[in-house]
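What you see is the complex with one protein chain gone and the rest in place.
We just call them A and B in the order they show up, numbering each chain from 1.
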Amino acid sequence: MQLTVNGTAYQVDVELDMPLLWVLRDELGITGPKYGCGIAQCGACTVHVEGMPVRSCQLPIGDLEGEVTTIEGLGTPDALHAVQQAWIDHQVAQCGYCQSGQIMAAAAFLDLNPDPSDQDIDRALSANLCRCGTYPRIRAAVKTAAASLKGA
Amino acid sequence: MGRLKTIARRTFLIGSAAIVGGVAFGTVMYKRPAKNPLLQDLGPGAAAITPYVLITQEGITLITPRADKGQGAYSVQAALIAEELDVELDQITVDPGTPSPAYYNTALANDMAPFRSTDDSIIAEFTRAVLDAPVKFLGIQITGGSTTVPDSYEKLRMAGAVARETLKAAAAKVSNQPVDQLTTARGAVHLPDGRMLTYIELAATAATLNPVTDITLRDPQDWRLIGKPMQRIDIAAKSTGTQAYGIDIRMPDMLHAAVTLNPRRGSVNSYDATTAETMRGVRKVVPVTGGIGVIADNTWRAMQAAKAISVDWGAAPYPADMDAHWKSLTDSFTDDQLDSQYRNDGDIAGALGNAEPVSAEYRAPYLAHAPLEPINATVLVTDARVDIWTGTQIPRFIQANISKITGIDADNIHVHVLMMGGSFGHRLEDMVVRQATELAMTVKGTPVKLTYSREQDFAQDFTRQIAMAQLRGTLRNGQVDTFDLGIAMPSVIGSQMGRQGFPAAGPDTQIVAGAWDQPFAIPNYRITGYRAPELAPISSWRSVGASTNGFFHDCALDELIHAAGADPLAERIRLCNHAASRTVLETVGEMSNWGSKLDENQGRGVAFCLSFGVPCAEVIEVTATPAGVRIDKVFAVADVGRIIDPVNFEAQVSGGIVFGLGHAMNCEITYADGAAQQSNYHQFEGLRLYQCPEIKVRGLENGRTIRGVGEPGVPPAAPALANAIFAATGQRIREMPFNKYIKFV
Partner (left out) sequence: MKHVLVLFTLLVPQMAPAQSNTAEEGLAAWDRIYQVTSSPRCANCHVGDNNIPMWSGPSYGSTRPHGMYIDAGPSRIGAEFIPCSTCHVSSDRPNLTPHSAPHIAGLWHLAPVEAEWFGKSSNDICTQLRDLERNGGRTAEDLVDHAAEDAIVAWGWTPGGTRVPAPFSQAEHVTDMRIWGAAGQPCPGD
């Protein structure tokens, strides 16, 4: 079957029930989305499908409808997305393993809710687990990113 | 700095190509330095001036042998070298290097000795020095025990300084200018006439020189990097999905593997892989240590096939159910099981005989490490060598163990240490590497990446110890007079080192760490460690013994202080007999505005624990809402002697608090029929964003020696929370996780 990831079209020959996550990681070599739990508990595998956030470990490839954007497609070290820039400015990452998912979740959230309250941020990002405990900086970075996106 | 200079002269081997950057080889017994591993594969025009600085025509590489599990170790190590080398962090790359005895960890041995970190006595220093010896002989390259900074602080700056001075000598030779006219900045030597020679240009010449070892480390007030906010070198990669972790490695023709392992850690009686073998993408089904492995062309296919294998598992080699585990602990408070009594002040028997003691019992459960990156290892076996790519804290052990499995000489076992998606002690074990090697041996010449499913990662974790404590105490005139705490747990070091083939002799200081070594002067003060029999396999979990004992000791103290009718903070300060610790307590009081009025349903608790040489105090404010307890604020103060990077310091303390709180609130591993009952994060959640309080951190630098900060923030978090809950509700919780007794919102 065919799928489009970060603007590039790919052809893969896989079982239709293989989760998108493993198609990305093992078939296409796109390793920004991480495997953390496999059951939608941690959010490390979050990607966008048509701009909406999706846990790629939950989506069978046969049910994918639309273009996929991964953390690599959101922005690059040379052309950062505002959320990524805020993550760097606040030095959010410790081990960093959850941060691809955190950033993708935050970017999708700010797209839907550009002017979030503190409470909104807690509601939006509590489904992404961070074992290192970077939550205070995640909160701060989301606010910075929201301000910067509004100014843009 | 005079002393350092002398050591440096003694340390560096003059007149030979083998140059060592470590200062700790300066004693008579061990002055023969370990070989510089960088000299092995050096190309033309390249210089490896110390084991920590490698300059080739491509660029400057700083070797950062302590593993990065997310604690920023690479950045901190790089900064220490760069400070003296006069390079900026944007000019260099870092490499964890190859496992080598040159990179042994001295600081770890220091903390194995039964002397309080606050004890500067001659006997304490002597014992630390003696313990250092076996560590050196073994060449243990371990990351753990918050030792990266203490171990590296002088060693790496020396390495940078030696390299800088040697490059200056090379520049003097090339330019015929006197060395004292030369300066260095941004990776270049500057000549008096304004010209400059880059380190890269000078590398070839430097390689022909004897390293300059007559050096003086810079005065801290001249530092460019250390002590100032830094940007971690991995921060952009970790914000753009471009940081490669062990799990991300890809190689041509690489195969993917998964395992199904005995959840009871026993034998495999029989198995049927008929279905698995026919599943799409499956190449091989192979028995491995502890279970069965599947090699396939895709991780998901391997995991699906592993699940399709039906196995008759053998019984657990430890008690099947929790009741028996706890009974084993309650039965261990006997003279037969006595492990240590490093603290025995005053007259306990007399004091307890005179009054009806306050008594209480505390419990702490097994806990999984559960870093978000499941453990994994990629192994390529050929007839002549083995290459291993993995995130590990113990590359030297892996070298030795894989040599045994494969029969290939340890020199030909190449461990490539990769960035880790968390560890918390998880990657101090190497079972996954053994299994990956067993799989790779069946497909020689083809790399195999073994990834544990999250469920296997939980089931096979070598967890935090289970532990119990019993308190008896008395009060006199509104003060704590007797504090008698017995602690029982199986030996972590015994279990962990036993798996590496090192039987641990003598008492295990971790059984009482975070309790016996607390800086308090209580008239009658005794801490007794009891070694429970080995139960389920256990290993070091962020802050090790102090992760349970910090909770026991401080909550017990809090109970006695409340019973005495004293103020929790004031009484701790009164009892404290260590200046740096007292300042930590006073500072957290000032930060938290201790004593100020709170709402009716609010409570404030303080806790203190000195662990890994770092006094750390935390004050927590909670609100008892109708739906449950909400954690509002945390104030934390820690004294690490010197803060290398205030940004990372804050992150480590704050992260340690979140880690300590989350597990205290809702995590435990329990066994039923010999298997862990928790299989994924839905049963082992920890703290999520919405529950994360506002956290304020302050660092102090009054301590005598520099200390690491990865762990000390953890132990005070649980007791500070329990003490705050007591203050708000009157309910004293003596067992983790607290959600067995109370709800959190």
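Everything that follows uses one rule, which is that a contact is a pair of C-beta atoms (placed from the backbone, for glycine too) under 8 Å apart; a residue touches a chain by one contact, two chains touch by 3 or more.
Small disclaimer: the values here were computed from a predicted structure and weren't measured.
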{"item": "Touching partners, among the displayed chains, of the absent chain", "value": "A, B"}
{"item": "Touching the absent chain when the full complex is considered, from B:T61, B:T166, B:N648 or B:N680", "value": "B:N680"}
{"item": "Full-complex contact with the absent chain, from A:N6, A:T31, A:T46 or A:Q99", "value": "A:T46"}
{"item": "Residue of A:L3, A:V68, A:A124 or A:A146 touching the missing chain in the full complex", "value": "A:A124"}
{"item": "Where the missing chain touches chain A, by residue", "value": "17, 38-41, 46, 52-55, 58-60, 62-63, 65, 105, 108-109, 112-113, 120, 122-127"}
{"item": "Where the missing chain touches chain B, by residue", "value": "679-680, 682, 685, 688-690"}
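The criterion applied here is as follows: only the chains that are shown with their structure count from here on.
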{"item": "Geometric centre distance via CA averages, chain B-chain A, whole Å", "value": "29"}
{"item": "Touching residues (chain side chain B, partner chain A) in the complex", "value": "69-72, 231-232, 234-245, 247-248, 250, 256, 280, 298-301, 370-374, 419-424, 451, 453-455, 647-648, 651-652, 654-659, 662, 680-682, 685-690, 692, 694-695"}
{"item": "Chain B-facing residues of chain A, complex", "value": "14-15, 18-19, 21-22, 25-27, 29, 31-39, 41-42, 44, 70-72, 74-77, 80, 84, 87-88, 91-100, 103, 121-123, 125-139"}
